[in-house]
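Yeah, one chain of the complex is gone here, protein chain that is, but the others are all in their spots.
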Amino acid sequence: MAEYTMVAALNAALRDAMAKDPRTLVFGEDVGELGGVYRVTEGLQREFGSERVFNTPIAEAGIAGICVGLSLAGWRPVAEMQFDGFSYPALDQIVSHIAKYRNRTRGRTSMPIVIRIPSFGGIRGKEHHGESPETYYAHTAGLKVVVPSGALDAYRLLSLAIADPDPVIFLEPKSRYWAKEQGELAVDGPRMGRAWVRREGEACTLVTYGAMVTRCLEAAEVLARERVSCRVLDLRSLVPLDLDTLAESVRKTGRVVVVHEAPRTLGMGAEIAARIMEEAFDYLEAPVLRVTGYDVPYPPAALEQRYLPSVERITSAVRRVVSY
Amino acid sequence: MAEYTMVAALNAALRDAMAKDPRTLVFGEDVGELGGVYRVTEGLQREFGSERVFNTPIAEAGIAGICVGLSLAGWRPVAEMQFDGFSYPALDQIVSHIAKYRNRTRGRTSMPIVIRIPSFGGIRGKEHHGESPETYYAHTAGLKVVVPSGALDAYRLLSLAIADPDPVIFLEPKSRYWAKEQGELAVDGPRMGRAWVRREGEACTLVTYGAMVTRCLEAAEVLARERVSCRVLDLRSLVPLDLDTLAESVRKTGRVVVVHEAPRTLGMGAEIAARIMEEAFDYLEAPVLRVTGYDVPYPPAALEQRYLPSVERITSAVRRVVSY
Amino acid sequence: MVIHEDPYDVAPVRLVAPDGTAVGDTDVGLKPDELRDLLRLMILSRRLDRECMALQRQGELTVYPPFEGQEAAQVGSAFALEPDDFVFPSFRELAAAIVRGVDVVEYLQYHRGTWHGGPYDPIASRFAPICVPVATQIVHAVGWAMGAKLDRLPVCSLAYFGDGATSEGDFHEAANMAAVFGAPAILFCQNNGWAISVPLREQAAGPIHTRAEGYGMPGVLVDGNDVLAVYSVTRAAAERARAGEGPTLIEALTYRMGPHSTADDATKYRSADEVKRWRERDPIDRYLKHLLASGAADESFVADCEDEAKEWVADVRAGITSLGPPPVDELFGFAYVEPPESLERDRRSSTEAPDG
Partner (left out) sequence: MVIHEDPYDVAPVRLVAPDGTAVGDTDVGLKPDELRDLLRLMILSRRLDRECMALQRQGELTVYPPFEGQEAAQVGSAFALEPDDFVFPSFRELAAAIVRGVDVVEYLQYHRGTWHGGPYDPIASRFAPICVPVATQIVHAVGWAMGAKLDRLPVCSLAYFGDGATSEGDFHEAANMAAVFGAPAILFCQNNGWAISVPLREQAAGPIHTRAEGYGMPGVLVDGNDVLAVYSVTRAAAERARAGEGPTLIEALTYRMGPHSTADDATKYRSADEVKRWRERDPIDRYLKHLLASGAADESFVADCEDEAKEWVADVRAGITSLGPPPVDELFGFAYVEPPESLERDRRSSTEAPDG
């Protein structure tokens, strides 16, 4: 059986999409000869030429803005922002145009754009290299937001995102870039808006995404030894949210803990807590708890493991809700 | 007794702050001779001179960025973004610098900056003139976010925001700019992080802010005729959130409906629902419901009243929770 | 006081003087009926612009941004393009839209408040949606031009923007990318002296067209009230673009005769005298005198234009005033090709229980 890192799987998804559809373009800072600072675009320029895979100047608003024009000209842009913390200059073009263009033109245009953003913390990175930007995008109507948690699903989700007719913000958990997964790359499997039950359990559901999936699975292991069995839900897609699977989980376990790296206030945990109340209040046997980053700027390397949800923080939250 | 529009009250708050502290500066697009497109800065340039009150080029990132430099030089910038929808180009400077600067320098610097943004819809405005940007700021650790609902509190809150040592995003509900309120302008009264009970009631609490306070009070009137008595909570401050008053309200009424103009997903309603669960789950007798804008771009004038929470949508949500 | 009429000490490209006399080679390659058409389009534009001001006062439009005074800048430049070229307007380019054949009743839905920036068909009319966030459309124009270049199409894009827009980062990123990628794009700045209440000197300390050199592209200063000069420099830029020689920055000196929009009161920040001096440089008067003097048009042609304008404007009025609000369902209909289930639920509850 083959083995892939997430970087290799993403690279393969880009390569396959470009081979399949000659209108697909890949661009961004350093994505050409270098293959991106994380090598996700490695070899693509050599294979598809420098017209379809090209470096841009350091201009994130410009990168997002040319996606709009290229879409109108019938191309499918797959753009890279070099890091989470450097995607903010592009927000205006994304919020004011990419998200709104189809609506503005009464459906006469569409923006089949993918913006890839290496995101989240856990890599002992410098300031601005550990941001969790999902709330900015998930709150912006008109966008879809996707976060893979492992190599094989990263291949699937990126392939689906590139094929999607709506603009997709594709957040790549950097701390999982080099983690290996065994299996075959395939597009078949759960569609883009579906959550994925990564572990079954009855006592509590851990709702999470990205790199925190692994951490929640670890926490579930620890808890299993205490005979507390946890269901682990990998959301995969933050917009749309898989409300059915969320509601089903609450009906099954009655208790939910949401885990993410982003700061607590208005992180995805807030939305999930609110949706769960709306969808399945009667099944809730304890408050939905949130184990998240804190409401402070992402810290330096020396403190990041005190900031990120730890197995200990997750297990202690689960213990709290199961004994509620 | 004197009578003030919100525009006049804000203007007075700026004037008083400038008179009190010679380090206070006011700048932005068209804030000089014209006095701003909403006349909030009217007369200030004449009174305080064009060094302390000045027009900037159309460069929102620049406007936010010079706030940083001016703060380091010991000034207190009060900057205006001309409209909600035109504040997005400034997000990078706000998120990456204004919010993080003090933390980055281990408290050796501070950013006593106020960014005023005429916001929200309901004015039959053009596209980009009806945005509710609060989530982008409230999720950003390091910022405070404030929204007045009427003239007198606007005076108080803006005065407090200018005096605050932390950066404050000050969102002004345009649709209340010309509404009049009687009373005296004063800084005394509820502090910046406190919510304000605008109406007492037992059956349900309406949690809201900005222009929706008036609408919730109307809805409460309608419901009162049906003998459903609602508490109306004007949050005033979105960061910090007044958790005590929120929890107290749940303990009192057991039922909560949150109302805001912003799209549902990851709007403030999500955070409030999550906090209420965390703080007062046992007192909840029904799910917290959200009456909000929809997850679509803010619509044109002809459709905006179908998008904004109406008295009917609010009352029907309250009826649902009280009969839950 | 800096007088906007001559903000720089370099003379703009000018073929016809304000009094209508030729001061350059007025043979710009247009046939007589095309020369007349320029006049006709400027007259139609002005009549419609004034009608829109009236419609707004009568409550039939929400806010309206008039372009009176800028007819030559818009008509001359739009006329220089080929049908397959693509225009990226800001919010004041109704005259350019008319030249491009955009359905103006559809266009005016935007100002009526019944739909957003692109109620007309932007792809079919090669005219992007009205774009309000200042300078953002310039980047789109560059992206479109890059795409056209990849397709090896002999076309170009043209982005309209104002003097104020040149202060935005997006202007810069667009210009730099256009130059780096050799995009067939024309960056067309209508320098009308004002950005709402902010005069040029508070917006920029150097002449806008001189920015071009730093980007490695040609910069042209043109008299924006001289329709032939505008046509000619735009035509040249389009030919450069088509020939694979990359982008051009054009600065057209013109003037916004009216307020920034119907919500604005321009007397608060500028002198009647300045406005009067620009009235003397009116682009339509000037070109009319020139055409009459050169014999390319006569009084009866002008009368025909005015008649056509009258009738057309009445039709547009009838079209726009009879427009009702869009169906509520449209609120939900276009945000996504494949809307999230949660949004579908909102749609259902909103339309099933319209007051609930």
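Residue numbering begins at 1 within each chain, and the chains themselves are lettered A, B and C in the order written.
As a working rule, a residue touches a chain if its C-beta (ideal position, glycine included) is under 8 Å from a C-beta of that chain, and two chains touch if they have at least 3 such contacts.
Since we're looking at a predicted model, the values are computed, not measured.
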Contact list for the unshown chain, restricted to visible chains
A, B, C
Looking beyond the chains shown, say which of B:A19, B:L72 or B:A186 touches the absent one.
B:L72
Options A:P89, A:P240, A:G254 or A:P287, residue touching the unrepresented chain
A:P89
Missing-chain contacts on chain C, rising order, are 166-173, 176-177, 179-180, 202-208, 210-217
Tell me which stretches of chain B touch the chain missing from the display.
25, 51-52, 56-57, 59, 61-62, 65-75, 89, 92-93, 96-97, 100-110, 141-142, 144, 164-166, 193, 239-241, 243-244, 275
In the full complex, chain A touches the hidden chain through residues 29-30, 32-35, 37, 55, 57-62, 85-86, 88-89, 124-129, 264-265, 294-297, 299-303, 306-307, 310, 312-313, 316
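One rule holds for everything that comes next: only the chains that are shown with their structure count from here on.
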Quick check on this structure: which chain has its C-alpha centroid closest to the centroid of all protein C-alpha atoms?
B
Among the chains, which one keeps its Cα centre farthest from the Cα centre of chain A?
C
Computed distance of Cα centres, chain C from chain B, in Å:
36
So what's the Cα centroid distance for chain A and chain C, whole Å?
41
Shared interface positions of chain B, touching two or more other chains:
61, 85, 88-89, 127-128, 265, 294-297
Can you tell me which residues of chain C touch two or more of the remaining chains?
115-117, 133, 169-170, 330, 334-335, 340, 342-343
